[in-house]
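Apart from one protein chain that is not included, each protein chain of the complex appears where it belongs.
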Amino acid sequence: MATMTKAGPDTRLWNPEADEHDSISARTFGFWLYMLSDALIFTGLFASYAVLSTPMNLAGGPGPAQVVNITEGFWQTLLILGSVLSYSLASVALKAGNKGGVALGIVVAMGFAAAFLGFGLHDLGGLMAAGNGPDRSAYLSMFFTLIATHGLHMIFGLLWMLVMLVQIARFGFTADVVARLLNLRMFWQFQATVWVLIYAYVYLMGAY
Amino acid sequence: MHVDLQGPWSPLLGRLTLGAIPYTNPILIGTFIFAATIALIVVGTVLYFRKLPYLWREWLTTVDHKKIGVMYILVGLVMLFRGFIDGVMMRTQQVLADGPHSAGYLGAAHGYLPPYHFDQVYSAHGTIMLIFAVTPILAGLGNIIVPLQIGARDMAFPYLNAVSLWLTVAGAALVMVSLFVGDFSNAAWVGLMPLAELPYNPGVGVDYWMWALQIASIGTTFNAINIIVTIVKMRAPGMGWFRLPVFTWTMLSTNIIGLTAFPVLTVALALLGADRYLGTHFFTAGLGGNFMLYIDLFWIWGHPEVYFLMLPAFGVFSEVIPTFSEKPLFGYITMVAATFAIAGIGWSVWAHHFFTMGLAPNSIAFFSAATMLVGIPTGVKAFNWLFTMYRGRLTITTPMLWSITGIVLLLVGGLTGMMLSAPAIDYTVHNSVFVVAHFHCMVLAISAGIFSAVVYWWPKVFGFKLDERNGLAFYWAFVIGSVLVFVPMFGLGLAGETRRLDYLYDPQWMPLLIAEEVGIGFYFLSVLFFLRMLYVSLRDRVPAKGDAWETGRTLEWMTHTPVPFYNFAVTPQVHSRDELAWRRANGLEEAKPDRYVPIHMPSNTGVPVIIGLLAAAFGFGLIWRIWWLSGVSLLAIMVLVIIRSFNKNEGYILTAAEIEAMENKIETASVIAEQPKRLPLSEVEAH
Partner (left out) sequence: MSTHHANPLDHAEIRQGTVLRYIVAFIISALCMGAAMLAVQLKLPFLHYAALVVALTLIALLSQAALFFGLDISRAQIWKSVSLVLTVPLFIISVGLTVWAFSSLYERTMLPPSGVTQPGMSAPAVPGMGPMGAPSQPTLLQ
């Protein structure tokens, strides 16, 4: 058996130096796993969307082609990608420990995200005003839930950015703050990824 | 966006009124008196011995993985008892309510439980046993053992670990509260649709079930993240992937399932919640809803969940059997491969839970074939265990007995499962108690794994073994009970008894029902022996050695017994798959580290337990539609988390001298010992 080596006089049995673990890596990996589980939430929602977007689920209400506006959706795509780009550039400024650059990138990212959310709210609000709210049909229930779940993630991200702005100002770039900034970067990039999927599947496929 | 509620609603108390307290039901009054007595005894004892500060400082606020594990298991055992009592009630109802001439008591036409109450009992039984008994116990075992087996100080995220525990407790607490305030779901543990929808279930029962599951499953997801990161990032030097003990492998695969499957349950329940609270139409009968979608989502989670529970039990067998056979595990690589094969295939078999609900033949064929495939890796495992025992030096202790029993149960449950995977047979016996007996064999195999693990690892945590004589009595009563309850149940299922019946129409079933009731009696006996085992062991407390069974093979047996709160005084260097067996073979099992170095430890914190309390309040508010309570609790959780993120949480340092003192007097470092107050890092530096 390969594992049965013999112990010699200089076999090392204890390793006092082994205690140092890279805490930032553990945290980003942990957060990455959380995002995978979040991705499965969206998987569940996409599967549900596939099931509930047939003509049988419209209950006489509007279907995908009447609900989505692909031009507006494209502006939203640009906005959210811009927001992610801005946050990512902030993390490049982090390399140099440039507090102002990081804060600026985050603030711009927040601005783009707010515009994105404005579009989304306008969309959903318009549907509701026309009597096509989430209680109109199973299809609309699903559409609203999918968009709102993504929107809630965005709002959560905005809140997180606000907290990080304060923490950067107060603590500077400690290990805690840096780990959080890295996690937030992944979280934010993930929102753009999910939106690309929503745009391709719900908007573009729906508009056909 | 408006849902029609039946009954009164007020802004202050939501739907809660005095009528929600079931003070007219004698069964629930009895239950309340029982629960209140136990609670009074526990609280009274704590107060009488002035242990409240100890309890708060050392347990409620702890971030130590072993204490968290112990609390997980304690909660699981309490819930196991509750689920067991539900089982007793169901069996007793069926034996009393067989045939048109059976008498009725306490206002029921037959038996003693009216249909609505009976429906709640079986819904609670399933939910509690799977989610609030077995899941926490297995999470607790993973918490205690995984860091020890890989030579880590603690979990990767000790604080998150405590949050997971208290979220699970919050869910369990909601299930318990449903006994005395309002009622529980009557739509089965799976949530039958559209029965669980608001028009057909206007009360709070479904809401209790839904929010309890939802909150507990967040805890499970966090715990899964924690264990995966711990195993990937925190292994001791020298512990490569193929030196990982098999229990740790199974915990890794189980928690991968937990991480990926539970979100789908979250979606299924959230969509149901939207239907019940916001008036959407996901699973409703009208307006385009499709309740099959719920069943699909539920079982996308539900089937991997079965393996989520099963795999750790396999891990336990794989630890216990080599230890008591004094041989390395046969076929380590195939065992690991089989573990992941089961987890992987388990992801594409879920539709076998609804073969009869209108799927097309080609879909059924796919899911049936995938289901049968699971038998292959499971068979590999069973043979590996048998070959491990073959020509081993067997010591038949109670953990070993439980593990062998687990294999037998796995065989019975697995073979009946193979029968059910054939659609033709499934069409014949679906929804009969044959299916119930089948999956109970599987969960009994899990229970066997659990009891095996509890007896096996108990001395590691507490420093003394469980009493073997009472353990044997417990074992035999449990086994005889299992045979008497579930063998007749297979027969009843084939005879045509369907599930979830509060009234049975065929008097010819009576003999088998009586046999089941006798079996329940043996189960009752086994509970008494279990308690006696705890009592006798706690009274005698015969100290155990570090390697308590003297034939342990893995890292956890290299620590002291009881294990100190810092686990290993110095992190071991790993040379072999069975490190302790390797050291023993080289005459090194007594080797001690020659010097100690300071250890950085995380500080205790009260935040997790407060988050748990607030989560329970949040759920309670949603259940009774007390919006202000939910809003305030949610806001408070967010504020608390943000405030905590502004603390530095730098932990404290155990000095080499302190460690040396504790190593020489190990009781002072055990999980039950009270620790002196140690200053956090920054305050030490400030002095």
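Here are some notes:
Lettered A and B in written order, each chain numbered from 1.
Going forward, a residue touches a chain if its C-beta (ideal position, glycine included) is under 8 Å from a C-beta of that chain, and two chains touch if they have at least 3 such contacts.
What you see is a predicted model, and the numbers here were worked out from it, not measured in a lab.
Note on the undisplayed chain: of the listed residues A:Met56, A:Leu152 or A:Ala169, the one touching it is A:Met56. Of the listed positions A:Thr11, A:Ser25 or A:Thr149, the one in contact with the omitted chain in the full complex is A:Ser25. Annotation: of B:Arg500, B:Arg532, B:His600 or B:Arg644, B:His600 touches the absent chain (contact as defined above). Shown as candidates are A:Trp14, A:Phe46 or A:Phe116; the residue that touches the absent chain is A:Phe46. In the full complex, subunit A contacts the hidden chain through residues 19-25, 28-29, 32-33, 36, 39-40, 43-44, 46-47, 50-51, 54-56, 58-66, 70-71, 73-74, 77-78, 81-82, 84-85, 88-89, 91-92, 94-95, 97, 137, 173-179, 182, 186, 189, 192-193, 196-197, 199-200, 204-205, 207-208.
The chain not shown here touches subunit B at positions 153-154, 158, 232-233, 256, 260, 264, 286-288, 290, 292-293, 296, 300, 347-348, 351, 358-360, 362-363, 366, 600-602, 650-651.
Definition applied: only the chains that are shown with their structure count from here on.
Per-chain CA centroids place subunit A at a distance of 31 Å from subunit B. Residues 1, 3-7, 11-16, 18-19, 21-22, 25-27, 29-30, 33-34, 36-38, 40-41, 43-45, 47-48, 51-52, 56-59, 61, 133-139, 141-142, 144-145, 159, 163, 167, 170, 176, 180 of subunit A are the ones touching subunit B in the complex.
Taken in their complex, subunit B has these residues touching subunit A: 1-2, 153, 156-157, 160, 221, 224-226, 228-229, 232-234, 236-238, 243, 259-264, 266-268, 270-271, 274-275, 278-282, 284, 286-290, 293, 296-297, 300, 328, 570-573, 575-578, 582-583, 585-586, 588, 591, 593-597, 599-600, 638, 642, 645-646, 648-649.
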